[in-house]
Structure formats: structure tokens, C-alpha cells
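Only a single protein chain was left out; the remaining protein chains are all shown in position.
Letters A, B and C name the chains as they come in the text, with residue numbers starting at 1 for each one.
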Amino acid sequence: MDRRRFLLRKAGLALLTILVVFGINFMLFRVLPGDPVRSVIGRGVRITPEAQEALRQQFGLDQPVFPDQLVATAGQWLQGNLGVSWSLRRPVTEVLASKLPNTLILVGLAQLVAIVLGVLLGMLAGWKRKTPLDVGALGFSLVAWSVPTFWLGIILLVVGSTLFGLPTAGVVSPENTGKPLLSVLPDFGRHLLLPVLTLTIVFLGEYMLIMRSSIREVLADDYILTARAKGLSEWQVLRRHALRNAMLPLVTVIAINVGFIVSGAIYVETVFSYDGLGKLFQSSLVKQDYPLLQGAFMLLAVSVVIANFIADLLYVVLDPRVKDT
Amino acid sequence: MSRAQAPRRGALRRGRRALGRNKLGAFGAILVLTAFFLAVCAPLLTQYAPTDVIRDAAGHGMTFAPPWEHGPLGTDDAGRDVWTQLVYGARISLTVAVLAGFIAMFIGSTVGITAGFVGGRADTGLMRVTDVLLVIPDLPLMLVLIATLRQMDLHVSPLAVLIVVIGLLYWTSTARLIRSQVLTVKERQFVDRSRAIGAGRIHIVRRRILPQIMPLIVVNTVLILSTAILVESGLAFLGFGDPTQPSWGTMLNFAFDRSAITNGAWWFYLPPGIAIVWVVLGFALLGNVMEERLNPRLAGHHLEGGKDMVSVQDVTEA
Amino acid sequence: MTASPLLSVRHLTTEFRLDDGQVARALEDVSFDVLPSQTVGLVGESGCGKTTTVLSVMRLLPGNAQITGGTVLFRDTDLLTLGEPEMRRHRWKDIAIVFQGAMNALNPVMKIADQVREPILQHDLMDRFAADRRVDELLELVGIPRARRNQYPHQFSGGMRQRAMIAMALACSPDLLFADEPTTALDVMIQAQVFELFKRIQAELGLAIVLVTHDLGIVAEMCDVVVVMYGGMVAEVGPVDAVYNEPQHPYTQRLLAAFPDPSLAADLPAGGQDLATIPGTPPRLNALPPGCRFEPRCDRRMDRCREASPALVDVAVTGSGSTHRAACHLLGGRETGGPEAGGA
Partner (left out) sequence: MTTDPILEVRDLAVEFPLRQGIGDLVHRRPPRVVTAVDDVSFSLDPGEVLALAGESGCGKTTIARTLIGLGTATRGEILFKGRRVGGDPAEGPAISLKELRQKAQIMFQDPYESLDPRATIMDIVAEPLVVHGLAASEEQRLDRVVRALEEAGLRPADDYLRRRPHELSGGQRQRVVIASALVLEPDLLLADEPLSMLDVSIRAEILNLLNGLRRSRGISILFITHDLGIVGHFADRLAVMYLGRIVEMGPTRAVLHDPQHPYTRALLSVVPVPNPRLRRTPVILQGETPNPVDLPAGCRFHPRCPIAVEACRVTEPDLAWVRDAHRVACLLVAGASGDDAAARLPVDHAEG
């Protein structure tokens, strides 16, 4: 069937993407100038050539790049061994695992709020054309789309901290660091508020805009006239017939946009010093901690690929006609 | 930042209609033109150079001087004039965006037209590459590439690195869009008619397909420019701009890193952000109005305008 | 008068507000009757106001359209005076529509059976279980195999979709069915199947049908009464037999002459024969001629035609309860504004 074909193709694409990201990771790491061993121990520290050689062997750097190192790396990665962070001296997998939940909560919350509000407000705006709600939604969306995420974060940070006394950095306050998040939920919530708000605004504008135009298009379709002729009220027409059809373009956009969500997380976590994958990615870049950078990149890419695939699945569920483009 | 150009374009277009077409277009054009004016006329608009340190009567550098002490926009942490940085920053931001945008547009159009018109294996191959690039999260990929390129001691300006990386990554949605448009146009009857008359491939691409695609390319260029401004500012904010040639993003990077926020120096971190919103919004509005202008058939389902009478379909479109 | 009309449209006038602020009068002074169990053909070229008439009666016009005059009596209730909630109760339960056979009239993401069932539940006619049984009956009636009830519209062919549309229209046992170009996108054989179905359900259920079409042949085969529309007005109305054999309005005459008659085709000279044409084009609704709307294209026009729009006048009274009337100055009737121009 068409659906199976569609999903198979998408799964193939996902796999290919992961392979390509792995390839990029592997190549860049080898292409980088300088001696990785030096970076491990830090500049300026003197060690004996023997010790250097030992490290070299430990990292497998004495082997030929292709195929030995490639095969070895692939094998290790498949086992979940992403190496050891140079700066933190801890296994990369462990570091990533400790940051992932923070980011998932941040991004998930923001997406949830943005999608629910975006669908609702976009629908109302598209339905009640040329009303203040419609014009307001449009104006908000256009500006929200034009605002750089990080700058919006800075503005909200200033406003939030000066007017409402909200914390400006971290996942929890310093005294709560290390405690399980569930036990310090109020504190965690206060820290989450501004970053989530920033990301929500950024996505809300776009989702609203798409929903708004999509609902308009759908409302001009013939089956809407059929639904009205059946004696349905405007609201019933909207809920039963227009909503699901209008959601389809939104799902597509969300699927394409998952990468954008990652960008948003990097900016927001940087601005709010929020200890998640985005911040980790940024700091490992600054510290030139390549194993960590590779791992973070890989994890981000795989998450996006998975999220993308989930959106495709959702599309198949929502739309019985699946067009394989 | 998002590559989801196609749906947004449609959405913006419709949004524009709601507010009236020419007013919004003119507004967008004014926004863009003022930014270019700043960039071109920068030396005429300020008496300082971006690196000049403003000193008070005693000869001390004025750090974080507010606008009421040093107009019009005060000074930064090193005592440099913010207004001067802003107008010179326009040069950097716009140059990077325009060059990167054109690279992206060129690659995107070439790939899109080739894939769409040639079809077959070339199409499959090119689209596979496009799809993969489309899925890989863009910002991490760019950051990794930039970091790598910088490590490689290529002796090129950081701005050149930015331009190339943005240009090499932001062509994908354009390529998809143009390919699908070429495929649509290729199947249209007037192209068949040209073929049936005996027209060759080159004639068809040049005379029949390109004219239909051109408006899309032009409009998409403008929209890509708005994305490029945003991307450049983001990368610069993360510290990958050229500190010696600060763009608006770099200014924000300085402001954020050098505690302009804790010092309450809003005159340092507000103007560059507003400038970015200004230009991005301007390009976005302009792009959508141009789309309508250049393409008489955009609204043109064939029931419109063609029939001799105002039919129900005609009027319901209103 | 043998029966009181089921639907009685009088002086219906509908206007569209265009983008540039102009007003287009899409319907003017449209009057006709539909008797119970009768089939009425609404015929004319594109843009003549056929579909606008249907949407006006159902009050389903788009937001920029407004009914500015007239009455629409459905069994003594003026639909135009009802509040929206009451009007909703009449829709589909009393008057249902079958739209053009294109894919678009059915919701693409809803199963066929659910779409057929929806109006039954909407009008609270029966519980869910009974409604499901009713759906099965309806699908069987229109010839859709039970196995396909849970499929989606895109899995149906054009003909099957139109059958589903008809099943849906019959769901609440309406007394009146509008069929708006129901076979336009379909092949002739499928068209014949659909019309056969219409005839069958009409014989079984006794409902009245208003068939909107541009095809004079379909009207001749299906209808009892024909309403010929031109430029938003009724040019001629009457029993099909009378109108086709003794057309009174010059437009009807020319239209019939321009329509090829396949029953005569075998007797045409080899190499064919030219068809009669109507020079010129129909008027734009936002730039109507001041007098008779057909005047600029009419070869029998008089001075009077340019000055005043002719009203419908009786041509002959026939026994069936439908009067043959036409709106042409050649018939010497009163001019616009005369009392009760459209009375049956």
C-alpha cells in the first residue's frame, strides 16, 4: 500500500540521515588540525613522548583512519560508547544522559503550549477574519517570526528578573543543585518559566500563522459547504470538518521544523545558562571538547530524526490519503 | 532560522491580504531601504569609527555611558559609540546576508531546476541529498562546520566562513520549492503545446519554464535574505562573527558577554536587536508583496477573471 | 392549481459585494415554484445564477453576498425570515443538496459511513445504533457495497462518490433535493447511472428534485418543468415540453438551436452542418445592460428592450399546474415592477 511505502521511504531517509551525521562527525574529528592528545591534557602541560604514545594507542589514533578507525568507532558508538569527554573526564554517554531530561522538559513544554495555543488562536483568527483578533494574531506572528530567539530571551530575561524577580540562570537555584528535580519542583518551575516562554513565543507565531491560513483555505473547500448544508452550526463545522483538515499542513511544518527547535534550545539555554544539551553543545564547542561535541551533535541529530519520523507517522494517522512526493 | 519557507510564504501572503496589499508592501520596502541607507551612508551618519573610544573631559574612556551622556545611543563596555557600531554593523550584517543568500539561491535554483527538469536518477540523487540536509539540525551542523573551518588555519576572514556555511546550508528548501514548481509547470498544457509545436528543450526551459519560475526565485531570494540575517545574527551571537568587524549579532554577543545586561545598559543590547527585527520584517513583507506583483496568475485559478461573467466562484474569492 | 407548491421562490434578489466595492447583482427577481415530487430543471450557461439561486434558497451564500429581496416559501414558511438556528433545522432535513461530483464535496479525512450518518445524528432523528442501520440501508439503496462503508472518499471513483453523496442527501428523508451539476465531472455512462438512480429514488421516496445543469439534453430527459436563466434573471419558465417545442424567449430559442441534437445527427449531411450560435458574450454581473439583459445579443431587439427590463408574462396556461411564462417585450407584457410577476 501507499502508506507502507511512504513510511518505508521515510524510515530509509531517517537511517540515511543518521549515517550521514555519523560520517560528518567521524570525518571532522579526523580532519581537525593539531594533535587531539594535546587537547586532552590541555595546552602547556608537558608530558613525556612515551605517555603521549600510550594515550595515542588508547584512542586508537595509531591505526589507519580507514577502515580501521572508522570500523572501530562505528562499533563503539553502536555499543553506546561515545568516548570520554576531554574537559569533564567523564564518559560522554553519561554526560549526555544527565543533560537530556532538562532539554526534553524545556523543549517539550514549549512545543506543547505553542501547538495548543497556535492551533486554537490560529483557528479563531482564520475563522473570524478581519476582526481585531485576526489582525492582532497576524501582527504578533510576523513580529515573533522576525525576532531572533536569543534576543527575545535577553529581553524576557531582563523584564522577568527586574519586574517579577524571576531567576536568570540555571535549572534550579544553587542550593538545590544536585537534588532530584521532583523534590524542588517550585524552584525548577520558576527557572523554567522564562526559557519556556521564549521558545513558546518563537514557535507560537509560526504555528498560528500556518493554522490561520490553513483554516481559511479549508473553509473555502466544498465539503465545508456540504457540512453547512447538513445543518451544522459554524462551530460544529469548524470542529468536525475544518480542524482536522487544517491541521495537516501544520504537522508537515512541525516535522520540517524539528531542527529549528534544536536551534531554539541552543540559543535559549545559552542565554539562560540552562544546563541542557544546547548549553552543553555550545560549551563543548567553546572548550573544543571534541568527543563531547560529537556526542552532542549525534544525539541532537538522532532526536531530530526520530521526532521527524514521529511527525510523519502522525501525518499518516491524520490523513488517509498519503501522497508520496 | 527555520527552513520551512514554503508554508510560511503562503501564510504570509495571505496575512498580507488581510491588512491590505500595498500598505504592507510599502512598509516592508521602507524598512529594508532604511537599513541599506544606514549601511551605505555609515561614514556620513557618524563622526567616529567603530573602534574609537569616547573619552570624557578628563580623558578617561566612557564605559556604558547612557544616551543622555553621550548621544545618540551611548557607549559600550569599552567606551565605543553604540550608534557608530550600529550603522557600521548594518554593513556587515547586510553584506553577509546578501552574499550568503545569493549563494543559497544560486545552489537552490540550480539544483531545483535540474532535478525538476531532468528528472530520473539526477532528480532522485539530488533530492536525496536535499532531504538529508533538510533533516540534519541546521544550527549544530553549522557550528561544527564553522569550528572545524576555523581550526583549519585557512587564513580567511571569519565573515567569509559565515557566508560560505550559511550559503551552503540554506538552499535546501529553495531547491525543493523550485523543483516542485518546475514539475508543475512542466506538466502544464502550454508546455506540452510548445513541445508539440516542435520546440526544443532549451527553448522550453528558457521561454516557457524560466519565466514562470523567475518570480518564485526572486521572491524566494528576498525571503532567504530575511532568514540569512537571522542566522548570521545567531551565529555571531554565539561568538562566531568577526570581533574586528562587528555585525549586529556580534554587538549582541559583546553586550551579553560583557555584562551590559547586569549593568542595565539597555542602549547597548536593544538597538541591535531592533535593527535585526526591522530588516527581517522588512524583507519578509517585501518578499510577499513582490510575489503577488510579479505573478499575475498567482491568484489565478482559471475560474477567476477568465469567464465572461462574475460567477459565484469569482465573488466568493473576495 | 392541482397542488400547492412545496417551494415557492418569489422575486429573489441577491447581490455580491466585490473587492473593489462594486455591487454585482447575481440574481434579480427570480421566481419559480417546485411542486411535491416534481423535477425542475434550472438551466443556463456559466455565471447565469443557477448555483447562486440554490445557495440563496439554502441561505448558504458566502459572506460577501446578501439576499436583498424576495421570499422563499417552503411549505408556507418563509425561509428568509428565519433565524439561523431555525434555518439550520430545515437544512438537509427538509432540503438537501447533492453538489457537483468533484472529490471536494466530501470530507477527505472522514469515512464515508460517518459522513452519511452525520446529518441523522445532527438532526436527532435516531440513536447511534439505529443511525448505523439506516446508513447501511442508504448505501444499499444507492448501490454501494457494504464492505466499502468504512473507506475514505479518495478510495472511491467519481461515480461512487456521487452515489455516496446521494445516500448522504437522502439520510434525513428530505422533501426537496437540490442537485447542482451532479454529473458534470462524470462520463456519460456513469452520468446515466446516476440519473437512473435519481429516477429510482424519486419513484420510491416521492421527493421533489431541482436539477441544476447547463445541459439542455439532461433537462429534457429528466425534468417536468424547466427554468431558463440568463444574466441572473429567469428568461423563461414552464413545462419542459412547452418550453422546448415552443420556446418564447429569443435566448431560449437560440440556446436550443445551438445545442446539438444527437437524435437528428444521423440525418445530417455528410461532413456535418453548422450549429446556430449566439453572437456576443453574456453580460458581466457588475456591468449589466440597463434594459433587457439579453438585448445586446438579441437579433429581435426593439427600442423598448434597451429601456426596461421585461417581466415574466404568461404565455399559455397548461393543465399541469405549471404555467409557461417568459420575460420578453415581444410578448407584450408589463414591465418590471408590475404586481406579482411570478405568481403561479
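We take it that contacts are C-beta pairs under 8 Å (C-beta built on N, C-alpha and C of every residue); 3 or more make two chains touch, one makes a residue touch a chain.
Remember, it's a predicted structure, so these values are computed and weren't measured experimentally.
Asker: Could you tell which one of C:Ala3, C:Ala130, C:Ala258 or C:Ala287 touches the chain left off the display?
Answerer: C:Ala258
Asker: Among C:Ile112, C:Ile218, C:Ala235 or C:Cys292, exactly one should touch the missing chain; which is it?
Answerer: The single option touching the absent chain is C:Ile218.
Asker: Just the residue numbers, please: which parts of subunit C touch the chain that's not shown?
Answerer: Within subunit C, the residues touching the omitted chain are 45-46, 157, 159, 187-193, 196, 214-221, 240-241, 244-245, 254-256, 258-268, 270-278, 281.
Asker: Which parts of subunit B are in contact with the chain that was left out?
Answerer: 188-190, 192-200, 203, 207-208, 211-212, 296-297, 300, 302, 305-308
Everything below uses one rule, namely that only the chains that are shown with their structure count from here on.
Asker: Could you state the distance in Å from the CA-based centre of subunit A to that of subunit B?
Answerer: Comparing mean C-alpha positions, subunit B is 22 Å from subunit A.
Asker: Could you put a whole-Å number on the gap between the CA centroids of subunit B and subunit C?
Answerer: Roughly 52 Å, centre to centre.
Asker: Would you kindly tell me how far, in whole Å, the mean C-alpha position of subunit C lies from that of subunit A?
Answerer: Each chain's C-alpha centroid was found; their separation is 55 Å.
Asker: List, in ascending order, every residue of subunit C touching at least 2 other chains.
Answerer: none
Asker: Could you say which residues in subunit A touch two or more other chains, in rising order?
Answerer: none
Asker: So in the complex, which bits of subunit C are touching subunit A?
Answerer: Residue list for subunit C touching subunit A: 58, 60, 85, 88-93, 96-97, 99-100, 102, 104-110, 118-119, 122-123, 152, 154, 168.
Asker: Residues of subunit A touching subunit B in their complex?
Answerer: 13-14, 16-17, 20-21, 24, 28, 31-34, 129-130, 134-135, 138, 141-143, 145-151, 154-155, 157-158, 206, 209-210, 212-214, 216, 220, 249, 252-253, 256-260, 262-264, 266-267, 270-271, 281-282, 285-286, 288, 293, 296-297, 300-301, 304-305, 308, 325
Asker: Mind listing the subunit B positions that touch subunit A in their complex?
Answerer: Against subunit A, subunit B makes touches at 1-4, 7-8, 10-15, 18-19, 128, 131-132, 134-141, 143-145, 147-148, 151-153, 180, 226, 230, 233-234, 237-239, 249, 252, 255-256, 261, 266, 269-270, 272-273, 276-277, 280-281, 284-285, 316-317.
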